[in-house]
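Only one protein chain is missing from this complex, and each of the others stays in its spot.
Moving on, here comes chain A:
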Amino acid sequence: MASTLAPRPAPAATTEKELRAGRRPLLNRLLSRPELGSLIGAVAVFAVFFALAPTFRQGDSFATVLYAASVVGIMAVGVALLMIGGEFDLSAGVAVVTAALTAGMAGYYLNLNVWAAAGISLLVALAIGFANGAILVRTKLPSFLVTLSMFLMLQGLNIAVTKLVTGSVSGPNISDMDGYESARAVFASSVPVPVLGGVRITVIWWLVFVAAATWVLMRTRVGNWIFAVGGNAESARAVGVPVTRVKIGLFMTVGFFAWFSGMHLLTASGRQQSGEGVGMELLYIMAAVVGGCLLTGGFGSVIGAAIGAFIYGMTTMGIVYAGWDNNWVMFFVGAMLLLAVVVNAWVRRQASKR
């Protein structure tokens, strides 16, 4: 009997079966790219506003669109990575404001250079991310509950602590403090770009972050691990992936981007209002999901999230340029999200079908 079980037999039936299961045509591979749906959506939205709103066609308007996209897009980089890693963060929106307030108050009341205050703020933002991640892996609660709690706590802290320290609901004005000008140059200046005119520096940073995060995700070991912990944490652990460290690291990455966005808010005006940021977390998640990230993790792309943010930027500004009532913005963003989710799911089903 053993003689019939040769080491490497490949009878016709088996080979055929294997071939049939393995082959994926080019079109299918294209369809299974996470960002495809959002790319089509972006082209459609662009075409609509290009046709309807003459202002939309001007270079400096496009720069404004890019700015609106970058504000959401920078955070969407971190949120997309986290979502591919299988979690999401409802506290990301208010954490941005926490970072801005921390830097403002630390700089003003401790009389620090703005960069030193930014350092303190960075530590606080990373600590928030670490707390989210550590509580999550320790308690094994879903990230919805952990980060919802963090969201509510931070929302309360932002206003309560600001009132306690400054006596008002806005943080102190730091625009005349040491280091403010250089911080403003890094976080909130404008860069001249041909055709578009002045482009806000956040747009440049956004592109840099998207490129860096994409490289990490696709070409490094950590990236491999992010997909793995999101796709199947138990399997990942079984082959030696440090699941808890990856998850905590992802939450801290969101913390880093919250710090960066907070520094932008602060240095753009010199003063931070304490009640802002609520609701922004859902826009970040929206951008990531429109860009093809699965809510359940293990699948998605940072480029997709960037396209999602770009769609958001075009929609918010396009409606203004078209002269429509601004209140329609959220309706369209919501409709866009629904459409994107449905299309993404459909495309994935088509791609996995043979």
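One rule holds in what follows: a contact is a pair of C-beta atoms (placed from the backbone, for glycine too) under 8 Å apart; a residue touches a chain by one contact, two chains touch by 3 or more; residues count from 1.
The rule we apply is simple: contacts and distances are computed from a predicted model.
Q: Among "ATP-binding cassette domain-containing protein", "Cytochrome d ubiquinol oxidase subunit II", "Alkaline phosphatase synthesis transcriptional regulatory protein PhoP" or "Acyl carrier protein", go ahead and choose the protein name stored in UniProt for the chain not displayed.
A: "ATP-binding cassette domain-containing protein"
Q: Among A:Phe227, A:Phe260, A:Tyr284 or A:Tyr321, which one is in touch with the chain left out?
A: A:Phe227
Q: Tell me which stretches of chain A touch the chain missing from the display.
A: Against the missing chain, chain A presents residues 1-2, 4-10, 13-15, 17-19, 21-24, 29, 32, 215, 219-221, 223-225, 227-228, 231-232, 234-236, 238-242, 294, 298-299, 352.
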